[in-house]
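Shown here: the complex without one of its protein chains, the others still in place.
In order of appearance the chains are A, B, C and D, and numbering begins at 1 in each one.
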């Protein structure tokens, strides 16, 4: 939620008329805000791992190895065969971490796209047409924002049934409110710009103003918001897995690996650390990138 | 002012109605039979049917929702299937514990977050800013249960500084609170930083400096109160949500608060509790948003109602 | 305000053979103030409260007044960028307030606007060419991209910019150049009337004169009519043929430009003129310093709106709204001193 | 007349991605006691940077690179931040262009006026409040005893600028720096404020540095004037001299491009082109590109400030 606020804030800044064109600002941005490099590298790394997981894997991630469990039935610590160790079903953690990247990314991206789509549409409608429609949509937004998100997602998944699709539908359907608010605020302020007035004076239709002027202006904050929300949703997936309603087994997501790992963390911390580190880096990557993009879209912050 | 409050309350009622409706639809859709849940497996089909009738589960949706609303208005949030007590009583029992934890968690966030935010604003664009920024982002990027488990193991068990878990006095809430502080402080620090940077660039700060005010005076006397407004907005939603139950952390530390009850209810599909806690948490969020709107008037004299 | 109408109508009737391009009659724009539980409208901000004027083809009508007097609202209401509350706006004899949205859009080709802020009135994401071609696309003026580009280059030359810079973004231009682009955009549809809303207020003196000269040249070449809105009396006086002085949503004086300077009638016009700093250290100054601030347009004073600050105020000024009268040929004023 | 402030060869630069770029370059001028010095120029000429350099209130990326600012017996450039704080608001006060944003919206007027009294005079409580009311009366605010407990948003722009002046006057400064004090105001309100400033200055024998782009304001208010262009002083001297016989082509162009009320000209003179950007300053005369008299030698080297007469200099080869 804070990201929202911040983003709203950032948007306020983005509203200022850019003194400089965004493109040449990129290298200045990198200099002024080096962490965005790190974010970009982490996100690219994540995408790479997700795409090439089958090539990088050591074993089938879902295969349970008889020699993957200790005599007592416990997981094995990292060793020469299983470089990240095994989990409590004797599966190779390394390969599962690789494939977990896919699932986690999928959940993060698809749920964000859903909320992006709903939120942007409603935000534009609300902001541009105002009046009664605006009141109704904003009230709906208030309602969504007042819900305890985790409880609600959990209850929704419980009703829909547990599956990866339902998971990102639930996260996505519940996450649009923030986007809608940000988009609406952006539409409202862009609407007041003199160049919108100018277009109106030139005889541009509502549709033209909406698509050619307002829409391009809401893209930057929405990109920032979406980037941040991908990371947030990956994190949310891990929390939901912890609560027992994450991605359906046996598919590995970092979330359900962590959830499994937390059960034995006192005995076998590697079950927690490898997926935990992977998740941390990925979410951090998106946060850094979103942060950097916010700076990039904010003309006042790059001198 | 009065009419603003009334109007605002009216809006809150609509929001709460919407929440009740969505919650009810959700519970209605849950694939589990409340009568069977209450009676257990030994009950005969006749017994179950009788109870369904008695509970009004055979009535049409609208009627059931109407009953539900009437009950809520009378303070009756329903009856837990599994714990055999009114949901309102159960929430009431856990409320003090959750309040205590929520308050400490929130304070932790502020204690960690706000000073870092001010510091980052002062060191804007310097190396230290980047370092703090990275650290705070790492805080945001960590799953709370991960942080909780690590704190439990290292701080409570290994260093033996706090109880490892359970419910009790203040010492029991420090670690869960700290967990929340670590993972949540970054929102505050970053929010405060960005609004502080804006404020520090404003004309009236230059006026204050032109008067010869020292940096501390400029920051605390002039910038802070102006910069804190967006932070308060977030803080209200945050503490509202916290009061409604700190779901994951309560579970990690085995802390018997509302969040833990909600998690257990979800695991068992004890729908009256789920609905009750969702509604309850929403009430807090709505209430705190309301309070904040009134608070703005105190902080920012430009706002009148 | 009925008088206003009749007088203006009289003027129109007199000039029947020469129909003005734009006639505005008793234009009003009231913004509601909402309060209370059900957001009842408890009052109105009378931003524009009965303004009448006319502009001939090729003429510059200057509208001057201090901030909040309603001059910008008047300008935008004329274009229906803000929907007026009441009044008639006749453009070439047709009431544009009665036009449907499609017809209105076509009408917009003939009336254009230039804004104050050259930073905010150009879309930062468009190149100058896109900015200039936008009106052509809206009105389907040319069928091919080449034609549009040719016209855009032409426009650039007209406003004194190099067509080679067509593909640059607005931020790559200086303030004065941006204002030229804004003018070029307005010209793209071959308008007959341009409402220039504080077009030079954001510009430095040396650049301001360039833009004023450009507007002058364009008028001569293209036969444009301007409604020139500004707070700077010397600029308005320089460019305008006739000037209307506004105070608190009303027109208080309307006269030919030179007459307003040489013989301002309304005490407010006199104060305004005397307050303009003269760039001559040896000039003689008989400054009238007005007392107090502009009253709120939501609660305008009774009678003459200017009476609380007027040095010549009489008792009647407090209660009776002065009528709009033509004291001298083409010189109108609303003041009890002259009735 | 003794000099109160003497700026010598002041160069202030701002850090950009392409290194430090001077915003004002080798600026020298002085202000005598009780005198009003006007600094005039168009946007970006460095007039505000000059005033902020004197106050040492530059933003984080700006720094004074060379030169001295002699105020009475001290060189402000060399003062520590702590010592500088004792000067600000006490010996030198400043008012700004935007009265709407220059007051802290969340503090009452009284608190904002008394703040410098608390900082510099240790005055607090009823005494400070009484002084605040006195100051509000001084700047012509009606109902001062009520206004002192108001928040800034309740006041109009003109009133706020009066409050800003009251704040500046609080510690009886020896020098008042007014940075475009009336630019954001309406012309009738501007007249009120200029009137007030003139009155206060006369009463208090205070020196004033008036920064403006409006030659009319300079003509009305100032004794001497410094004309700046693109970070350099191009001309300085007595107001009458400069307005009657401007020497520098820029000053001439500027004066001629203003539309004047008392003449009806069909065409204004104007200066062609635009100010060079701070990052691409030409090596020679910075005005050369826009100057009708420019020759190759103007482009080759900066002509430097040249004496026209005793207290009158211009930076032009024509001198």
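The working rule: a contact is a pair of C-beta atoms (placed from the backbone, for glycine too) under 8 Å apart; a residue touches a chain by one contact, two chains touch by 3 or more.
Basically, contacts and distances are computed from a predicted model.
Of "Cytochrome c oxidase subunit 1", "Solute-binding protein family 5 domain-containing protein", "Dihydroorotate dehydrogenase B (NAD(+)), electron transfer subunit" or "Phosphate transport system permease protein PstA", only "Solute-binding protein family 5 domain-containing protein" is the UniProt protein name of the chain excluded from the display. Every visible chain touched by the undisplayed chain in the complete complex is listed here: A, B. Interface note: of B:7, B:36, B:130 or B:225, the residue touching the hidden chain in the full complex is B:36. Considering B:237, B:260 or B:289, the position touching the chain not shown turns out to be B:260 (whole complex).
Note that of A:41, A:56, A:264 or A:281, the residue touching the chain absent from this view is A:264. Among B:23, B:133 or B:167, only B:167 touches the chain that is left out of the view.
Counting over the whole complex, subunit A has residues 62-64, 66, 69, 72-74, 88-89, 158, 161-162, 244-245, 248-250, 260, 262-268 touching the chain that is not drawn.
Although one chain is not displayed, its contacts with subunit B can still be listed: residues 30-33, 36-43, 47, 81-85, 93-94, 97, 149, 152-153, 156-157, 160, 164-168, 251-256, 260-261, 264, 266-270.
The definition used in the following text is that only the chains that are shown with their structure count from here on.
Taking each chain's centre as the mean of its C-alpha atoms, subunit B lies 53 Å from subunit C. As a whole-number value, the distance joining the C-alpha centres of subunit C and subunit D reads 32 Å. Of all residues in subunit D, none touches two or more other chains.
On subunit D, the positions that touch subunit C within their shared complex are 42-43, 156, 158-159, 186-192, 194-195, 213-220, 239-240, 243-244, 253-255, 257-262, 264-272, 274-275.
The touching residues of subunit C, counted against subunit D in their complex, run 66-67, 174, 176-177, 204-210, 212-213, 216, 231-235, 237-239, 257-258, 261, 271-283, 285, 287, 289-290, 293-294.
Of all the residues in subunit B, the ones that touch subunit A in their complex are 11, 14-16, 18-19, 22-23, 26-27, 29-31, 125, 130, 133-134, 137-138, 140-146, 149, 153, 186-188, 190-191, 194-195, 198, 230, 233-234, 237-238, 241, 244-245, 247-248, 251, 262-263, 266-267, 269, 274, 277-278, 281-282, 285-286, 289.
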